[in-house]
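The structure follows.
Yeah, one chain of the complex is gone here, protein chain that is, but the others are all in their spots.
Presenting subunit A:
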Amino acid sequence: MPAVSKGDGMRGLAVFISDIRNCKSKEAEIKRINKELANIRSKFKGDKALDGYSKKKYVCKLLFIFLLGHDIDFGHMEAVNLLSSNKYTEKQIGYLFISVLVNSNSELIRLINNAIKNDLSSRNPTFMCLALHCIANVGSREMAEAFAGEIPRILVAGDTMDSVKQSAALCLLRLYKASPDLVLMGEWTSRVVHLLNDQHMGVVTAAISLITCLSSKNPDEFKTCVSLAVSRLSRIVSSASTDLQDYTYYFVPAPWLSCKLLRLLQCYPPPEDGAVKGRLVECLETILNKAQEPPKSKKVQHSNAKNAILFEAISLIIHYDSEPNLLVRACNQLGQFLQHRETNLRYLALESMCTLASSEFSHEAVKTHIETVINALKTERDVSVRQRAADLLYAMCDRSNAKQIVAEMLSYLETADYSIREEMVLKVAILAEKYAVDYSWYVDTILNLIRIAGDYVSEEVWYRVIQIVINRDDVQGYAAKTVFEALQAPACHENMVKVGGYILGEFGNLIAGDPRSSPLVQFNLLHSKFHLCSVPTRALLLSAYIKFINLFPETKATIQEVLRSDSQIRNSDVELQQRAVEYLKLSSIASTDVLATVLEEMPPFPERESSILAKLKKKKGPGAVSVELEDGKERGELNGGGDRGGDAAIAASNASTPSPSADLLGLRSTAPVSGTTPSAGSLLVDVFSEAGPSATSAGVNDDGFLSSAPPTVASEDPAPPLPESDELLNKFVCKNNGVLFENQLLQIGIKSEYRQNLGRMYLFYGNKTSVQFVSFNTTVSCPGELQSQLNVQTKTVEPLVEGGAQVQQVINIECLTDFIDAPLLNIKFRYGGALQNISLKLPVTINKFFQPTEMAAADFFQRWKQLSQPQQEAQKIFKASHGMDTEVLKAKLLGLGTALLENVDPNPENYVCAGVIQTKAQQVGCLLRLEPNAQAQPGEQMYRLTLRSSKDTVSQRVCDLLAEQF
């Protein structure tokens, strides 16, 4: 075998490298480099033409200097010259320099492309490979334009050498990934797929990467690859360990190719052809069997290679999720790995088992490993392994083992790595609620959570415990007693104070009979924490105090005194001051009856999905899968979907108003004290109850909401929509009000409001002339599919519009499911005898039903990662048609209806948003990322917009809509 001596071939290079290595300091190195650069520069500029060897040597030195981290601003031309050399070594250095150093938009690209072209047509396989590697390494669009047509030909030509085919396949893959529009596979598809049958395993190894990529993008066109892949796999799996000679690695036949074949099959559902499927199942069984055979070598390489195939096979089995026998066998195999001495295997087994836990066929089998997994959580040294164990415990949890798992997770929380605490807290909170049989256990668990990891207990978690306590009267007394006890601790977390304040304010009376927790004792206990708390908590406590006055008249004097103190009534915080003033006043002037009404117990919260689950879904690791599956029917309820009834407190803080979040005064109780809590109050105002200012004058009758009679249809057919109607539609994507249309006769203004999946639109038809419009009639229709997607109701308008007058029409919209088209608005009237017939698109677009969702960076990324299937993503890259003013961009993104998330994207120039589209059928979580290249020249400025959502049609539609806005 060859032994390559130090820098053979180029002595000068070796000397230079030695010199650099001998430099004692950075300064000395720079000095030596500068000397060399001067030398090279003079050689390149010199009168004497350099021979190929010298050129190669100097270019190689420049490359070395560059790789040391220094800038190189010359030598590119000499490198390009090397490309036309006939000597391999010179050509190789030239290509290497270009691959590493030449910026792909360099002006040299034409010269480079020329050289590549010559080499591709040289019929010299070595040169062809060099050229193909250069294209694969640079992969620029110019190269794709120049060679995307040529390379498929080389790939499938009968006389192409195997090594060239390998390079051509991957070169084409690179071009396809960079410029899919330029790589047209059409006529080559079948021949490319048949490369799976190639004699040369190396060709198959390379080609299969190309085929997998193309299959994932165009599964139908490439589906013939399934049977070919199965038969190839079958031949490998059934071969003896020596059959494949060069491709046997530590007694394992073709491990990498096997993995790639198994991965290709994961682009497809199980084969329909029974024979193919039978053969595949046989392969998978053989792979599982081999895992049980004694190893043919003790080397870790042998077992790694074997297990690489095994894990890939298990991935395929899980992907199919249809073969109970295989699923259970896979689970048993992974169970053995859980106790393996190799950390890698334990980690991978935990990871893989997490997905198995979500399959109905293997869930029970996974559960049998609970003790091992708990042990892993306690003893593994690598935090990533412990994290996997926690994920798996979460995934395998069900009613039968919930108490044990929750207890283990709680005790793990005490020492858990900071990076995973928040997620652990969410998981514990979810499991505790989901599997709570008696709610006192649930309350204990959550209070323990707050005690152990209070800093990591998010609002969702403590809101949820309050919701549950309020809704279940069997646990209220217990909850009051438990929080009272928890608050006795000298140092308790602020979240505990919040929960305590809320619960005692509502249910303190249930424990007041015990002299140890008499009303005054309760109050003093709460108030002893007051000074240590932040403003929002203090605000909550003030509300608890006023509730105390109602619950326990005997505390009135004490509490009034507190409220009256300067530190409350003159508090520098406006919110606290206002509460103190108002509560004091309320308690002094209101009669007992009024007080009892205003401060009555919170009504039950409408039952809905836990917002914690929503939060974890956004955040979740693979471990959350099983709960999500079980919750299939509820999963649409991503965020705050419920009625607004008793959710005031939660709605208020979810909307992150500047005012303190949790307001004990419920929705109903705000009415009598209207105006006392303005910030919360404004949130409670129903959008539909405040019609536009002109609406009232027009005498809108809201009673007919969604139930009015359809308008009468005029005899003339509606005109086709105006050519500009799409443009008009686009104007309203990010705003709700404005002028929709205007011509010489008529102006149509729009005002619209949306809430959840409902919308109301006011159309104002203004007669710009002094002559009346007669037979004025408008219709709104939903063409085609839209009929089943949107429910649109209109009220008829008066048939007469006086000159200079304006009439109004109300349109009620209900979004049933996501949609693409817009409803059509047709307006007909006679003006001076002539029929006017105008059709427009009503600016009702899917984004109108967005509900903004705030989330932290970590949640966003997690959620983003979850939505990684190709069809869940829609992306557009487009030229900016307006300037890139930050404020304008932000306003537009907010107008879209999503929450604009600050400090999420590591690149501050980018924008990320999140929202949930509310339709009657489902809710679709949606993430958005907009990347401007603001530094580019005006005219060159572009955006990349990426949408990910759980529904492909939504991603695409929102992406299309938004792309028109910038």
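By definition in this document, a residue touches a chain if its C-beta (ideal position, glycine included) is under 8 Å from a C-beta of that chain, and two chains touch if they have at least 3 such contacts; residues count from 1.
Basically, contacts and distances are computed from a predicted model.
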- Absent chain per UniProt: "3-methyl-2-oxobutanoate dehydrogenase (2-methylpropanoyl-transferring)", "Radial spoke head 14 homolog", "Proteasome subunit alpha type" or "AP complex subunit sigma"? "AP complex subunit sigma"
- Per the definition of touch given earlier, which of A:Asn22, A:Gln301 or A:Thr368 contacts the omitted chain? A:Gln301
- If the hidden chain were put back, which of A:Ser25, A:Thr242, A:Ser572 or A:Ser868 would touch it? A:Ser868
- Hey, which of A:Cys171, A:Ala357 or A:Ile452 is the one touching the hidden chain? A:Cys171
- Item | Residue, one of A:Asn332, A:Asn471, A:Asn791 or A:Asn933, that touches the chain absent here | A:Asn933
- Note on the structure: Hidden partner sits against subunit A at residues 1-4, 6-9, 13-14, 17, 21, 60, 63-64, 67, 69, 87-89, 92-93, 96, 99-100, 103-105, 126, 133, 136-137, 139-141, 163, 166-167, 170-171, 173-174, 177-179, 201-202, 205-206, 209, 213, 216-217, 245-247, 249, 254-257, 259-260, 263, 301, 304-305, 307-308, 311-312, 343-344, 347-348, 381-385, 387, 419, 857, 861-862, 864-865, 868, 870, 873, 875, 877, 879, 905-907, 910, 929, 931, 933, 935-936, 940, 942-944, 946
